[in-house]
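A single protein chain has been omitted; all remaining protein chains appear in their positions.
The block that comes next holds chain A.
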């Protein structure tokens, strides 16, 4: 025993969260940080919409407008929705596969802190001389020194640091899902959310290195006089476009697949039916993941790749509609004949289906290269991707949050506020983005800070801005709901929705070791199988015994802080600071690798409850 402490290190409050390696606490960190960035991105969106509310006004002006659209897109994609997805993955995936922990708890914490410090670095640009202004796609040469300010340096370094965090997070989930499933949890018995997280993690692994390289090259061009994207010295701007979209297109599937997973869970639970066509759902998810890598050039139809390339990429893109269609039919058939209930979680899930379908349809329209020459860089594209990302992913996230909130926090969200939350957000959303299809078709280009009077653009823009207020109200209602839930004294039961998968078999919130005894899985919808067999809970797969836990550590925080400091060193060309920052990070890495973490044990008699309960 000697090397092992037998008690949990006593840490509380902030210090607990700064050092935690518990996936459930890391989930909460991701949720809080992602939530804050979501509010920042939302505020930026509101300012954009105010500037566009009336023609020819000078509300924020052209320069700030460029910064706002750049930061809005970048923040939302990298710092808001990705982390909230990671929050849900962290909170739920280990529970759904019956694991005590993730494969690499330390790396998990490191992933969070890298994302966090990357995001903070990026956002400090607002106060340090101006935010990046070259669009979230940061196309070169626009993003080179000649045409944009220091803000792009913040973009390059902030995203690099945050991206590393995402990458190691992806590896962690892959290994967790492959190696840590409970006995009997075969791949074809995994809940759809876990499947989606699995494929998403695979996409992260193969997509993020591409943007890592793109960012390195852009950084070299901007900071060290490189010439990758400088046509005067033989550079080639299309390389950036390729690298960005080789990452960027899979990224949109990295975002949407977890939402698909959530919808599958929610729809089946609230229809009291197993998911229709489970194996075709798994197949469709994998196929979408695969095709996601084949279609990046549909963002570059107008770049001049040539007719053959455009045709092939156009066709490959349209193919994605097939597995996506399979999913939509399966959800509908799951509801068909089910005993449907409509708590807020299911409202968002059901609202998701038609909304996302519209986004998919405009996607297919965009995938026709000659037609795309008309739509490209117009508000039509803006409408398309907001239908899929907000109407798809954000609806999915709201659904998932209402569904799993009791599991994560042990408190139920209020249903009345929830319904108001849904309807204001849903109506606000469609008011905002539906008119943008027509604005685009009438020729309104994206990324321009104003438009002329009497071009038939006034009405659409006005409605769109009103809609944005609706979404704002919805978001505020959600925050109110969170506070109300936190204040309420009623504790959520272990299984409030009559759930089907393993996470509902343990208390809400789960104890730090998740399962007292690793459960034995005897079919798809593991908990439901036991319920149908008349059992009170899961059948255990092992006797009760001591549980080994990893120790908390401050190193992930310090390692990320080191890179954060080095980031500023690069931005301000102060190489002493760079060296200090990187040495600090390396020192932490070496400390970690030399000092083994023996962890600690939770004793049998300290376990909260005996047996695996339902």
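Keep in mind that, in the parts below, a residue touches a chain if its C-beta (ideal position, glycine included) is under 8 Å from a C-beta of that chain, and two chains touch if they have at least 3 such contacts; residues count from 1.
Keep in mind that, in the parts below, contacts and distances are computed from a predicted model.
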Protein name, per the UniProt record, of whichever chain is missing from view ("2-oxoisovalerate dehydrogenase subunit alpha", "Cytochrome (Ubi)quinol oxidase subunit III", "ABC transporter permease" or "Flagellar assembly factor FliW"): "Cytochrome (Ubi)quinol oxidase subunit III"
Selected from A:155, A:228 or A:331 as touching the chain missing from the view: A:228
Selected from A:243, A:326 or A:555 as touching the chain missing from the view: A:243
Of A:212, A:280 or A:539, the residue in touch with the unshown chain: A:212
Given A:96, A:172 or A:585, the one touching the chain that is not displayed: A:172
Touching residues on chain A - with respect to the absent chain: 1, 3-4, 103-104, 107, 167, 171-172, 174-175, 178-180, 205-210, 212-214, 216-217, 220-221, 224-228, 230, 233-236, 239, 242-243, 246, 548, 590, 593-594, 596, 598, 601
